[in-house]
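Following: one structure in structure tokens, then a few remarks.
Here the complex is missing a single protein chain, while all its other protein chains stay put.
As written, the chains take the letters A, B and C, and residue 1 is the first residue of each chain.
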Amino acid sequence: MKESEVLLEVKNLKTHFNTINGVVPSVEDVSFYINKGEKVAIVGESGSGKSVTSLSIMRLLSETGKIIDGSIHFCGRNLIELSEKDMRKIRGNEIAMVFQEPLSSLNPVMTVGKQIMESILLHQKTRKQNAKQQVIDLLNKVGIPRPEKVFSSYPHLLSGGMRQRVMIAMALSCQPKLIIADEPTTALDVTIQAQILSILKELSEQEEVAILLITHDLGVVAEVADRVIVMYAGQVVEQAEIFSIFDYPKHPYTKALLNSTPKLDFSQTELLSIEGTVPSPMEIPTGCRFYDRCDFSSEICKQSPELKEITDGHQVRCWLVEEAIDNRI
Amino acid sequence: MTYIIKKLFQIIPVLFIISFVVFIFVNVSGDPVVLMLPEDASNEEIKAMQESLGLDKPVIVQYGLFLSNVMKGQFGQSFVYKQEALPIVLERLPATFELMIAAIIISILISIPLGVLSAIKRNTFIDLFISGTSVLGKAMPNFWLGLMLMLVFSVYLQILPVSSRGSLLHLVLPAITTGTAMAAELTRMLRSQMLDVLHQDYMRTARSKGLSHFSVVYKHGLRNSLLPVITLIALNISTLVGGALVTEVVFAWPGIGQLVISAVHARDMAVVQACIFVIAIFVIGANFLADILYRVVDPRIKYR
Amino acid sequence: MKKTLMFMVVLCGLLILSLVACSNAEEANVDQEKTNTEEEGKEVSESEQDQERILTIAIPNDIYSFDIHDHNQIDTEAVHINIFSYLLTRQTDMEVEPDLLESYEPVDDVTWAMSLKEGITFHNGDPLTAEDVKFTLERVANDDTLQEHGRLKVIKEVKILNDYEFEIITDGAQPTLMNLLSRIGSGILPKNYIEENGWDHFLSNPIGTGPFKFVEWRRDDRIILEPYENYFEGRVQGIDQVVFRVIPEVSTRINELLTGGVDIVTDLTPDDMQRINAQEGVSAVSAPSQRVGFLGLHHGEEHPTSDPKVREAIELAIDNEAITKQILLGEATPTRTRITPGNFGAHPRLYNTYLYDPNRAKQLLEEAGYGDGLELTLTLADNHYLKANEINEVIASMLAQVGIDVNIQFVDWSRFLELRNAGDYGQMYFAVYGNSIFDSSIGLQEFASNVGWDRASYRNEEVTELWEQALNNMNFDEREEQYQRIQEIVAEERPKIYLYHQNEVYGVSDDVIFTPRTDSMLVIKDMRMQ
Partner (left out) sequence: MKTNQLTFLKWLKMLGSSKTGSLGAIIILTVTFTASFASFIAPHDVYEVNLNAASLPPSWMDGGESQYVLGTDRLGRDLFSRVIYGSQISLLVGISAVIVAGVIGVPIGLISGYYGGFIDSFFMRIVDANIAIPVILIALFVLGFLNPNLIMFILVVGVATWYTYARVVRSEVLSLKEREFIKAARVTGVRNSVILIRHLLPNVTSSVIVVSTLSVATTIIIESSLSFLGLGPKAITWGALLSDGRDYLATSWWIATFPGIAITITVLGIILLGDWLRDVLDPHSHV
């Protein structure tokens, strides 16, 4: 795995937001990588910086957000240094996104077909007629019945699951190398969630697309991902293969997450059981950021821990890791 | 369809109310006869004139007559023009219509780039400048703006004709004068709509497809922000007509505005009544159209 | 972001460009059509000799209709006079001369024998005959719904002698008949044309025997006339088309003149003269009109103005010259009578003079028992007469200086007429009256009988007697004396206080020779284009 081709490599990413109250660090020193065709999940509560990370990769941060430091290498090119024009060639074409809320993420006054066709016409030299056929094929592929009809419907006429399929079709439309799916199933019913996830997984395998799945739901992670990155308060706190995370979680936060994740069916109400909330980016404590909520915190935790590789491909940011390993396993 | 029919049925009582109010006002107002006679006419002459116009009949009878005539499109003889009032008014309608359309087009042409720019450049100097100008546009009385534009562009620069209706050039200043207030309103509205839309998820989706900022704003943003603009234009038609009345006087534009103002001064009841009806139907029609248009353009509303 | 900005700038630029391009295209079109229908006066001044010479005149109000006998508007008659010829007409010096008539002479006190010039044709080619005269005059004389009826109802009958000769028989001796027949009332209509095509057809396609024929009337916009080739005095030379443009707003009218859009502008204020004269190529001209401004005073006993001393005090308190010099900038003459020079019965001693003595005015008020002050209401039609708002504000301040507090009541024109006719104008009203027939009978009749409509309640037996005697008096010298005597009595007793005789102000392009007329008519055949 180590030697397989790296598709995306994020190194020491730092993203800040300028607000009326000053500069807010949202993502702090985040590093990870995705291999070709690999399915990686970033997990964390809201406010952990996982969405900002994904938007940083796409360079779609709102006006106030800014990448301060770090690099994002995609197929050998540093996305941060690309011109806006070159970046536009990558968006939708090589990296595509699937967003959380399919209704609001689709333009309400444009037909579904047009919206999908838009990126095909933008990135590929095809005639309109061909593009239309492509779109219908895509709609077929994502399991939409009667694609011709859906082609000319408006988003509000479709069901939530259909809309998300449309979003996936849109993401797949230019055969990208990476799809970033930002909470793709949160807004959907549980049964639909499963369908969407399986479509996503199947298609990515079929088309050899890598997936970066952003979610707060470990249940979803289990369904799809090969590897998991756990983020907390703008930092990566643990990174490992899916089995390592589920079987041998190291960071107290990951453990809490796992404990608080009930059965798949109740995933909506999950994280309430971890006491306290993610510290607001305004008032991040020095030292370990999980300090206030950690059951195991001690004096040393008042200093910032480093992300350390403890076993092959398993990294943890915690002073107590060794201790923890000793005690628990 | 049923929606359209329902809407059409709502127009009938509206017209009835207008007819009633118009009639009452005309009747409590003064006697038109004195104006029609020479300054040195005698009392007998005045009386004779009143009788010949049927102004000596009871008010109720006059209203009954009035209503049945209105249905037939007859508002009576204009005593100034010595002919049926409605054709006189309809004769002016194209001029006013032309002015209105031009004013609407100009205000849209002005407000779209300004409103969008001001939203994109939110809280910058450009935004402040545009917002300030649009407030000024609302704060300036129509006739004042018209006279100023005329002085600058026609008298000093001599690049546009001073007044009257004719070529497209003649239309420029009156249309700007009439449209400015609405352009200001539209700009302010588009700005806030656009600000709203810019934060919508589908804008991010569009950008994630690799569309340029411009096509995101114009292809995806503008269309969504423009929907409420239709409603706003419809709501403002009435005010726009009001502004056109003044503009017509300033630029000697031969439309309904000039007609109604001279008719009011001359107390030419028939013409005033016909003008009010024609304008009212014009405004109601425009609103009706806007309503339908909105339903056609916005796929989210089903209009059946 | 920068690119967006750039794009916006480009977009705006494109919009403006396309607008300009469109208008250029339009202009090109206009250029092509210039030889046919170009109407802009500006083009004329630049045009070569072989191009159309179009005279454009800006007037404040549209004409009422082409029923020349059913309006009471000087503005409208000023246009009509170019299409319709009258039996008699006033020359530029206001002398009455025959127009359609070859000759006219009295047969007895009530009969006039007249003959038409031969070979006169209407614009459709029909010859003018005595039939048309009879048709026209008897229509006006008999149809009491026509506004001109009041003036020509004195005509009892028109007797046709042959194609060109006829007699007018009046109701009693009518010394003013010649005055009446030199107005629009004697504008002759085409009998056959009207009877064949109907009245409505005539109103939309009027024809007359005048120097210009009707081409087009766009209501509230313009009236277009062209010279009539077979006009009986010969086709008007040097003018190929006349356009009357309706421009209600005075500053717009002036702007049109300054930019060459029109050649003549009517109805200006003296204040505008300075601006016009400051520009090259145009100038302001003025001429005495028939209009006299005055204060009407209520004589009802409940009003202090029924006291002659108060009335005299009011006259003495007003500095007429301040009004004529400073408000009207010299474009007016102080007067103490309504009958100004040029009108039959004018009283030279009462013209170009005024009484001003504020101290005496105060004294008179004290004598009348108003030493502690007096409060009066003055009613005025808002913005209706030239500079009237300012003039009345000044009068109020002048009266205030002698101890009369004046409360000015501004009302709109029709309301003013109502109040005036009902006598509900308080103690005073201000108005400016004209005199369309150049005779004292009209100007003085209100003092003589109860035909006055201001309910001023002024009565004077001598005045009544004199006026009635003068009305049908064919001895013109005696008649003149009778009228002058009435004016003396009026000036003495002050039922009205006359203030000034006003000039009419016009703006004229230097390309046009135009002499303003006292009767405010715009007689185009007397104008010349250079």
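Here is the rule we use: contacts are C-beta pairs under 8 Å (C-beta built on N, C-alpha and C of every residue); 3 or more make two chains touch, one makes a residue touch a chain.
Values in this document were obtained by computation on a predicted structure and should not be read as measured data.
Partners of the chain left out, restricted to shown chains and counted across the full complex, are B, C. The hidden chain makes contact, of the residues B:Ser118, B:Asn142 or B:Thr187, with B:Asn142.
From the options C:Asp126, C:Asp240, C:Asp271 or C:Glu367, the residue with contact to the unseen chain in the full assembly is C:Asp271.
Of C:Asp126, C:Asp382, C:Glu468 or C:Asp511, it is C:Asp382 that touches the chain left out of the display. Where chain B meets the missing chain, the touching residues are 10-11, 13-15, 17-18, 21, 25-26, 28-30, 131, 135-136, 138-144, 147, 151, 189, 192-193, 196, 228, 232, 235, 238-239, 241-243, 245-246, 249, 260-261, 264-265, 267, 272, 275-276, 279-281, 283-284, 287. Seen across the whole complex, the unshown chain contacts chain C at 250-251, 254, 269, 271-272, 274-275, 322, 326-327, 382-383, 389-390, 393-394, 396-397, 410-412, 415.
Convention: only the chains that are shown with their structure count from here on.
Taken pairwise by the contact criterion, the protein chains link up end to end in a single open path, with no chain closing the loop.
Averaging Cα atoms per chain gives one point for each, and the point farthest from that of chain B is the centre of A.
The innermost chain, defined by the distance from its C-alpha mean to the mean of all protein C-alpha atoms, is B.
One finds 53 Å separating the Cα centroids of chain A and chain B.
If you average the CA atoms of chain B and of chain C, the two centres end up 35 Å from each other. Our note on geometry: chain A versus chain C, Cα centroid distance of 87 Å, whole angstroms. Chain B contributes residues 30-32, 34-43, 45-46, 48-49, 52, 80-83, 88, 91-92, 95, 109, 113, 116-117, 120-121, 126, 147, 150-151, 154-155, 158, 161-165, 167-169, 172, 212-214, 217, 249-252, 254-255, 258-259, 262, 265-267 to its touches with chain C in the complex.
On chain B, the positions that touch chain A within their shared complex are 199-202, 204-213, 219-220, 223-224, 227, 297-300. For chain A in complex with chain B, the residues that touch the partner chain are 58, 60, 62, 84, 88-93, 96-97, 99, 101, 104-110, 118-119, 122-123, 154, 156, 167, 170.
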